[in-house]
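This structure is in C-alpha cells; I'll ask about it shortly.
Removed from the display is one protein chain of the complex; every other protein chain stays in position.
When the chains are written out, they are named A and B in that same order, and each has its own residue count from 1.
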Amino acid sequence: MTDVTRPPIAPLAPTSATLRLVWRRLQRNWLSAIALGLIVMMMLAAAFAGWIAPYEPDATDAAATLQVPSLHHWLGTDIYGRDLLSRIIYAARVDLTVAFGATAMALVIGCAIGAVAGLYRGIVDLIIMRCVDSVMAFPAFILAMAITAALGNSVGNVLLAISLTQIPNYLRLIRGEIFRIREMEYADAARVVGNPAWRIMFIHLLPNALPPIIVQATLAMGYALLTMAALSFIGLGIQPPQSEWGSMTAEGAQFIVTGEWWLFLFPGLAIVLMVLSFNLIGDSLRDFLDPRMRGVR
Amino acid sequence: MTAVVEVRDLSVGFATDYGEVEAVDEVSFEVREGEVLGLVGESGSGKSVTATAILRLIRKPGRLTQGSIMLGGRDLCRLNEDELQQIRGTEIALISQTPRTALNPLLTVGQQVARMFVLHAGLTKAESRKRAIEMLALVGIPEPERRARQYAHQFSGGMCQRVMIAMALATRPRLLIADEPTTGLDVSTAARILDLLRELGRETGASILLITHDLGVVATTCHRVAVMHAGQVVEVAPVRALFRHPAHPYTRALVRSIPRVDREITMEPIPGAVPSLLNAPAGCRYADRCPWVEERCRRQKPAMTEIAPEHFVACFAVEDGRAAPV
Partner (left out) sequence: MPPLCEVDDVKVHFALRGSAAWLRTLRDGKPPVVRAVDGVSIDIEAGSTLGLVGESGCGKSTVARALVRLVRPTAGHIRFEGAELTGLSDQDFNEVRPHLQMVFQDPAASLNPRLSVRRMVEEPLKLHSALGAAERKERGEAVLEEVGLGAELADRYPHELSGGQCQRVNIARALVTNPRLIVLDEPTSALDVSLRARVILLLEELRQSHGLSYLFISHDLATVRYLASRVAVMYLGVIVEEATTAELFDRPAHPYTRALLAAVPVPDPDAKRDPFVLSGEIPSPIDIPAGCRLRARCPFAQPVCAEPVPYREVAPGHFAACHLV
C-alpha cells in the first residue's frame, strides 16, 4: 500500500448507485453544477429560440432604438431597435453549433491521425509529427485568421478554421496516450492472445486513451467559442446581420463612449460565462475520470 | 525494558462515498528501547496506515478517530503541526518502500544527507558535509566521497535505500519506521539492507518499527511481532514464540500458507477473503474465516490476553481453550 490516503479496500460500486454518485459529486462541486446548469440552459434556449425569444432577432423598431434595459426589453435594444436578449439567444445557436462542430471535427481527425502515428511509429510518426510541428509554429489565432481570410467568412469556413487549429492538440495527446498504453501489460496480453493490429487499436488501446481526450475537448469548447468571438470581433468571422456574440460585442464597443453600456456588456457576458462554464466542467471532469479519485470524499 | 513509543486504542477512519472505512480499529502496541518490532499483515490490514498515523501524516479523507500515541511523555495525538514537525525527522524517522521517489532528483545525494544535519543539528555547511560522507560510509556505500557528489538517478535501488537509511539515522532518531523497506529490491540486495538495518539499529540505539508482509523478513530481522488483520492487532509475541506456537487462528493459517525455500512443505491457503472494512461489524473481523467461530465473536471484540509470558492474543477460542492446541 503506497497510497495511504486511499481506503485500504475499495468498496464495490453498485451500478445503480452511479447516478447518485454523480449527483453527490456535483453537490460537492457546486461551482461545476452551476456551470453545467448554465450550459444546459443556454443550449435549451438556443434550441427553442423561436419560443423563448421575446422578439424576432432581426426585427427593427424605429420607435425603440438604443433603449436602456427595461421590462419591455430586458437587456435593452440596439441602434436599429432590435431586442438584445432575442439576439443573444439566437446568437447562441451559431456560437454553440460552431463550437461543438469544430471541436467534434478536430477530435475525430486528430484522434485518427494521432492513432496512426501511435500505431506505426517510426517514419510514419516522424512525418506526421513534423507536419504537426510546422502547423503549431503558427500562432493558432493567426492561422485561423489566415484561413477565414483566404476561404471567405461563412459559418462553415469559420468552423473549419477553428477545427484545423485544434487538430494538433488532440493528435499529440492521443499519440502520447497510445505510446503509453501500448507498453501496458494488457496490450501485451492482447498480442499474446493473438489479436490482429486493428483489434488491438480499436478495442484495447483507443478506448483507454479517451478520458484525457474528453477533458481536452471540454476545455477546447471554451477555446473554440473564444476564437470564434475574436474572429467575429475583428470582422473575420460571422458577418452581420447574422447575430453572433463576438460581432455583437464589436458593435457594442462603439457605443461605450456614448454611454450605451448594455450593448457591449451583455454579449460579452454571454461569452465569458460560457467559456468559464466549459473550463469549470473540464476541470471537474478531469477529477471525475481519474479512477484514483473514485469513492474518495 | 521501557517503551519508546506506546500506541493505545488507536483508530483511523476514512470517509468514502459509500460510508466510513475503519482502516485501523483500536490498535495497541508498544515499541521498546533497542528492539525491532515487526508489524505484519496483508495489504488492507492497516499496517501502513498505522505507521502513517504514528507520524501524524494521515491526510483527508482519513482522520484519527481515537487513541493516543505516547512518545517521551508526550501524546502525539495532542500536538499541533509545528510541534509535530519538530518531532518528525529528529525523534521519528521514516524509510519508505520507494526510496527513489523519496530522494530529490535535483540535489546531490551528499547535499540531501547534509541537509539533515543543517536542519536538525544546526551544523555548519562544511561540518555537515563531513558528517554526511561519514553517514554514507556507515551505511555501506563504497567511495562515499565520490558518490556524495552524484544524483539519485546514478544510484541503484538498493543504494538509494541505503541513502534513505543514512538520512533517517543522521539525526539519531529514537524510533525508525521502516515501511516495507525491501519490497522493490532483489533478494540479495534486500538481505543486505535488512542486515544493515539491524546492525545500525543496534549501534545507534534506535528502535525500529518494521512494517512488512513477508514472514521471512520478520523471522530473520525482528525481536517481537504484532500481527494485524483487517485493521485489528490479533497477536503480539516474541518472534520465536510466534513461529513456534502461533495462537490466533489467523496467525496459524498465515504461517502454514507460505512456501519455504529450505525444505519441501505442504501449503494450506487461508480460508475466505479479507473482509470489507466498510461499516465493519463490531466483533472480531476474522470471524467469517475462523474455524472456531461462535456467536459471541461476531458481537463482541475479544480483548488482548496474555497466554504465555509476553505473548498476547485477542481470541475467544484461545481464551476458552476451544482452539486446538498448537
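As a convention for this text, a residue touches a chain if its C-beta (ideal position, glycine included) is under 8 Å from a C-beta of that chain, and two chains touch if they have at least 3 such contacts.
Computed from a predicted structure; not experimentally measured.
K.L.:
Given that one chain is not shown, which residue among B:135, B:254, B:290 or B:314 touches it?
P.N.:
B:254
K.L.:
Among B:66, B:156, B:279 or B:300, which residue is in contact with the omitted chain in the full complex?
P.N.:
Of the listed residues, the one touching the omitted chain is B:156.
K.L.:
Please identify which residue in B:87, B:114, B:190 or B:277 touches the non-displayed chain.
P.N.:
B:190
K.L.:
Which residue from B:6, B:20 or B:42 sits in contact with the chain not drawn here?
P.N.:
B:42
K.L.:
Take the complete complex as the reference. Which residues in chain A touch the chain that isn't displayed?
P.N.:
The missing chain touches chain A at positions 10, 12-13, 184-186, 188-196, 199, 203-204, 207-208, 291.
K.L.:
Could I get the residues of chain B that touch the absent chain, sorted low to high?
P.N.:
Contacting residues on chain B, toward the hidden partner: 42-43, 156, 158-159, 186-192, 194, 213-221, 239-240, 243, 253-255, 257-262, 264, 267-270, 273-274.
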